[in-house]
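Dumping the structure here so I can ask a few things about it.
All protein chains but one are shown at their positions in the complex.
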Amino acid sequence: MGSTEINRCLSLFISGKKNYIALMKEETLIRPRTHGQRWRLPLPKFGRKRQDQVAGRLMGALTLTAALLAPLMALALLLRALPILRVTPLTDLLTGQDWAPLKGLFGFSPFIVGTFWVTGVGMLIAVPPSLLTAIFLAEYARPRLRSLLIPLIDLLAGIPSVVYGIWGILTIVPFIEKVAAPWASRWLGVLPLFRSENPTGYSVLAGGMVLAVMVFPIIISVAEDVIRAVPQGLREASLALGATRWQTIWHVVLKRAGAGVLAAIVLGFSRAFGETMAVLMVVGNVAKVPNSIFDPAYPLTALIANNYGEMMSIPLYDAALLCAALILLLLVLAFNIASRWVLTRLVRYE
Amino acid sequence: MNTKIAIQNLNAYYGKEQALKGIEAQIPAGGITVIVGPSGCGKSTLLRCLNRLLEETNGVRVTGQVLLDGEDIYARKADVTEVRTRVGLLAPKPFPLPMSIYDNVSYGRRIHGLEKLERRNGRSLDRKVEQYLRAAGLWDEVKDRLHDPASGLSTGQQQRLCLARALAVEPEVLLCDEPTSALDPISAQRIEEQLKLLSAETTVVIVSHSLRQARRLADHIIFLWMGNLVESGPSAQMFSAPRDERTRAYLYGDIG
Partner (left out) sequence: MKRKLTELFAQTLMGLSLLVVIGSLALILGTVIWKGLPALNLAMLTQVPKGGYYLGKEGGILNAIVGSLYLAGGATLLAVVVSLPIALFLQLYANRSRWVQFARLSLDLLFGVPSIVYGAFGFTIMLFLGMRASLLGGILTLTLLELPIMVRGMDESIAMVPQALKESAYALGSTRLETSLKVIVRQTAPGLMTAILLAFGRGIGDAASVLFTAGYTDRLPTSLMDPVASLPLAVFFQLGTPFPAVQQRAYASALVLTVIVLLTSLISRGLTKRLEKHIVR
């Protein structure tokens, strides 16, 4: 159907005639189908060159808008957070230990520290197995096995975070409560890091373990891509010198792929840092700086998600929560920009 | 002799490297002009300047003038798409568009609205497609599978499809960059025959590596050497009495 017909249908539609659909159908039915004639976009009728120019401008404007989205987000959150920043200086907010909205005390320190704890523990657990799996997939797995495993890894990436959360509640938390915590305080209890005073399994470790599984697929797929991109010639050169496969990987392949592997870890970290639902469900949500991996924690994301309901009823509460969102956003942006900066330098000096 | 394309002081740069150095040449209307020269001398670069396709490569700069029927195609007000419609290109390796065989041939006609007039009398787009597929010597092989993906054709068939596709736009000039380099001898011969027939009405410019092919096809020769134009003229004269030392050396196989 050409644009003239569309226009006719539109004008019929606008003028209120009810049978415009019937008309549309009739028109399309009567038209003999010739090969290669397709429905065309009802673009306005001006020259092709003009069309191209206008489309280019529109697309450019759209791109620019999207590019300005991140600063815009920061600005909007900042505006909503201003009321609390006027009352309490930023440094006090960041270092304050007490969280008592009814008394007007908004200290973000336990939450920021909690976020870092959970993310840190998660990454410690996630990185070694992900990298080893990536190396296995890239270097050792036969094509058949690889094409079987890759979709499984993708599957893991697609599982929604509440499902991870449920899994955490049903398996990880009881495991920590019944097995890991008693065992650790028995054998490693001398170290404060492993001392357990928490009767439940809802803890930093639970959050970390769930996060670790969530970032497995991210690190694995990026790292595997990077490792596979290392030229075959390099491997052959090393193997020809009599090195074993592992020596080749360790000394040659990983050296070459180092920056990329680091980028994969960074990507995983930033995903873990901002994860909300899954962590919130297993981490205990106690607003205190944790001392041991078995202590509960309360990350920033969980703070925002848990309290959005009552935030309009207490003065400054909404400003405080949106300020927390702003802090989260700025931390993530800063981290990403910094890692990008470091990575470009690493690649340059390789 | 009528001049179709006049090249005036044409320079082309890839980044800092200069690939064409002040080219001055005329391409006569009608007939076949063959650009020859050793590998890397700038033949493809020159060819792609003639329909402004070179500027699609990153980091390229072109200065100078290319007059098509007396009008500079590099002028500010020149319309790139119109230039490329009037001056078609057949690339060294065939690249069918991601659509059916039929749509590959009709694509150009449709975007340029050539078929709008024909819509009234029903099937004439079909006739045009048939006509150009025949012109490219492909019709008999594909007439039963017109709506299959073009990527399913053999390389030789794909190259002829690309020829049909270029012809369907009805260009005034057809540029061919080593049009037979990816083909077997029989397909190559077919393409050559088609180009020869075509040159009766259309100006054909061919880049060729093979002096034999040049001898067979050329009415006119342009000889390039390291980005410079060494010599150009009617092929009979070039082959029998080259004026330049380098041309002679190239013809007798000392360089290139």
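All chains are identified by letter, namely A and B, in their written order; residue positions are counted from 1 within each chain.
We adopt the following convention: a residue touches a chain if its C-beta (ideal position, glycine included) is under 8 Å from a C-beta of that chain, and two chains touch if they have at least 3 such contacts.
Computed from a prediction, not measured in an experiment: that's the story for all the values here.
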Chains still shown that are in contact with the chain withheld from the display: A, B
Residue among A:Val173, A:Leu205 or A:Ile220 that touches the chain left out of view: A:Ile220
Residue touching the undisplayed chain, where the options are A:Val87, A:Leu105, A:Ile169 or A:Val289: A:Ile169
Contact footprint on subunit B, counting only the chain that is left out: 51, 53, 56-58, 81-85, 88-89, 91, 93, 95-100, 107-108, 111-112, 149-151, 162, 165-166, 169
Hidden partner chain, residues of subunit A it touches: 41, 48-49, 51-52, 55-56, 58-60, 62-64, 66-70, 73, 76-77, 79-80, 128-130, 132-133, 135-136, 140, 149, 151-156, 158-167, 169-171, 213, 216, 220, 244-247, 249, 267, 270-271, 273-277, 281, 301, 304-305, 308, 321-322, 325, 328-329, 332-333, 336-337, 340
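Operating definition for what follows: only the chains that are shown with their structure count from here on.
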Between subunit B and subunit A, distance of the C-alpha-averaged centres to the nearest whole Å: 50
Of subunit B, residues touching subunit A in the complex: 79, 81, 100, 102-103, 106, 110-111, 119, 122-123, 125-126, 129, 146-147
Residues of subunit A defined as touching subunit B within the complex: 32, 34-37, 48-49, 52
